[in-house]
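Note that this complex is displayed minus one protein chain, with the remaining chains in position.
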Amino acid sequence: MKRAQSVLLWCAVAVLLVLAFAAAFPAVLATHDPLQTDVRASLLPPSAEHLFGTDQSGRDVYSRVLYGAGRSIGIGLLATGIALAVGLLIGALAGLAPRGVDAALMRVNDVLMAFPEFLVALVVVAVLGPGPVNIAIAVTLAAVPVYIRLARVQTRTLRSAEHVEAARILGVPPVPAFVRHVVPGVLGSLSVLATIGIGSSILAAAGLSFLGLGPSEPTPEWGLMLAGGRNVLGQAWWIAVFPGIAITVTVIAATIVGRVLRARAEGRTS
Amino acid sequence: MKAALIRIAGLAASVVIVLWGAATLVFLAFRVIPGDPVSVMLGPQAQVSEAVKDGIRAELGLDRPPLEQYLTFIGQLARGDLGESYQLRMPVTEVIGRQLGSTLQLSALALVIAVLLALAVALLVRGQAGRAVAAGIELVILSSPVFWIGLILLSVFAFGLGWFPVSGARNPATIVLPAITLALPVAALLSQVLRDGLVQAERMPFAETVRARGASPSWFTLRHGLRHGAANAVTLAAYLTGSVLGGAVLVETVFARAGLGRVTLAAITNRDLPVITGIILLSAIVFVIVNLVIELLHPLIDPRLRTGRGGRR
Partner (left out) sequence: MTEALELLGLRIDFGETPVVDGVSLSVARGECVAIVGESGAGKSLTARALLGLTPADARVRFERFSIDGTDVARFGERRWRSLRGAGIALVSQDALVSLDPLQRVGSEIAEPLRLHGLRSGRAALRERVQELLHRVWMPDAARRARQYPHELSGGLRQRALIASAIAAEPAILVADEPTTALDATVQARILGLLRDIADAGTAIVFISHDFAAVRRIADRVLVMRNGVVVESGPVGEVLEKPQHAYTRQLIAATMHEPRVTSTDDVTPVLVATGVTRTYEEIAAVNDASFAVHQGRTLGIVGESGSGKTTLARMIVGVEQPDDGGLRWIGEHRVQLVHQNPLGAFDPRWSIGRSLREALAAGGVPRALRAARVSELLAEVDLDPVLATRRPSALSGGQRQRAAIARALAAEPEVLVLDEPVSALDPSVRERVIQLLLRLQRERRLTMIFVSHDLDVVGAVADDVLVMQDGVIVEQGAVTDVFESPQHPFTQELLDANRPVSP
């Protein structure tokens, strides 16, 4: 069981590294210019020259997928990073705040958490209006509630945990006791949640782009490419399939890493 | 009896409060967003004079002081009037009402398929190997964008094998693929949660007691495990509803189905604020109803949540 877990983890990490490389240096792996149109080469099936085929405008799908990685993964990381920081702050404050304030904050948060990220992001975009910047904001906002809840729950439990109380009785002053015993636990759980959360953010952003609410043509973006692929589904299945595979593989890899880390963390503290 | 009435009154009150809160939030949000709704409405190409714009503004009541606008807004809502769509010049209630049925049909069918699928998988898949495979499939489904799943199904079953029509409003068969698409992520999550509940129940000490009475694993699963799994799953009901709502927008777009998805998308793209407000409030109502049902249902499944009618000793 442990072996299988480790193998899985390393495969997932490897995949993520490749994707991260593709996101950061797409030019290295790309075979064509993603924006280069060539009407004569439109709707060609996958071949040696065009690994994933070409789209309606003759652009190479493989290269566009590579260049799109930066967008999707970038948004996932950015949204998660900001949401993590904001969530940690608000959640920890709620955990330390008096009962009343904490309860009120959590009620509101619970309402937000009841919705899947995509839906919340959609509502935010509905209010802000479409556009690539707005969907980044939307996805970030949608990701925050989960971190708030976890940070708050952890802070509350750890704050009154026996080993923290024991330290205080021994004479350890309150601030160092909190920092040494509570913070590592909270950060640990949040990081695990974040790796899984990157996947949700990527899916939400791709969904919004698919609906046309994100970046516009000719930007290479996975969700947008899927929308384009939809129109020619009967003739050119490859335009819709490959970007989708890219999204799925990225999210699977991130989720696996997150789950394995969580299993490890739970094993260590029990 | 009195306690029950008070409880119902309390729930009704909280419903009203949530709706009012949502409406106020939306109102504030739109006021805060920069940009003139009239200009957006007319589009960047429109060559209209300020006077015409002012006229439109006055017509829509956008030139009144904010507080007055707010009170009018709330007053209208209380009467069930959601205003008029900027774009379509029709009452919002009508715009939404016409497409509501189609989306409801799709969502309902998807939920039924999802629950059946999840139950089947949770009950029939046994043994470590089987469960690992099921978990793997669920992971893939949950990691895939739902619209991509729809595209794949469309490609394979409609364009490829031709089992289902690609589109066509009259043909009832067109609901099958969208419903399955919408159902898959929900089924995956539900099945995961059910199975987790089952596995957890099997590990608890009482499972040994049940075995010691002479029960078979199937007996345990059906008579004990399932209830534990359901208790687990009920907590997800609100999330799953949200998943279906959001998914419906995407799936309707993939399959070019008429429904609220199209309405929502058009409203967002055209900055049709009344319609957007209407949709958001509708979602709030749905959310509140679902939450209500869960609050009533959960204690029925998990008696530990029922408040002190017996008490200890």
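A and B label the chains in the order they appear, each numbered from 1.
Here is the rule we use: a residue touches a chain if its C-beta (ideal position, glycine included) is under 8 Å from a C-beta of that chain, and two chains touch if they have at least 3 such contacts.
Fair warning: this is a prediction, and the values are worked out from it, not measured in the lab.
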Option from B:R195, B:H228 or B:R257 whose C-beta touches the chain left out: B:H228
Touching the absent chain when the full complex is considered, from B:Y70, B:F157 or B:W219: B:W219
Footprint left on chain B by the chain that the document does not show: 204-206, 208-216, 219, 223-224, 227-228, 231, 301-304, 310-313
In chain A, positions touching the absent partner: 161-163, 165-173, 180-181, 184-185, 268-270
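Assume only the chains that are shown with their structure count from here on.
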Gap in Å, rounded to a whole number, between the CA centres of chain B and chain A: 22
Touching residues on chain B, where the partner in the complex is chain A: 18, 26, 29-30, 33, 35, 40, 139-140, 142-148, 151-152, 154-155, 159, 166, 238-239, 242-243, 245-247, 249-250, 253-254, 264-265, 267-269, 271, 276, 279-280, 283, 287, 291
Of all residues in chain A, those that touch chain B in their complex: 111, 114-116, 118-119, 122-123, 125-130, 199, 203, 206-207, 210-213, 223, 226, 229-230, 233-234, 237, 240-241, 244, 247-248, 251-252, 255-256
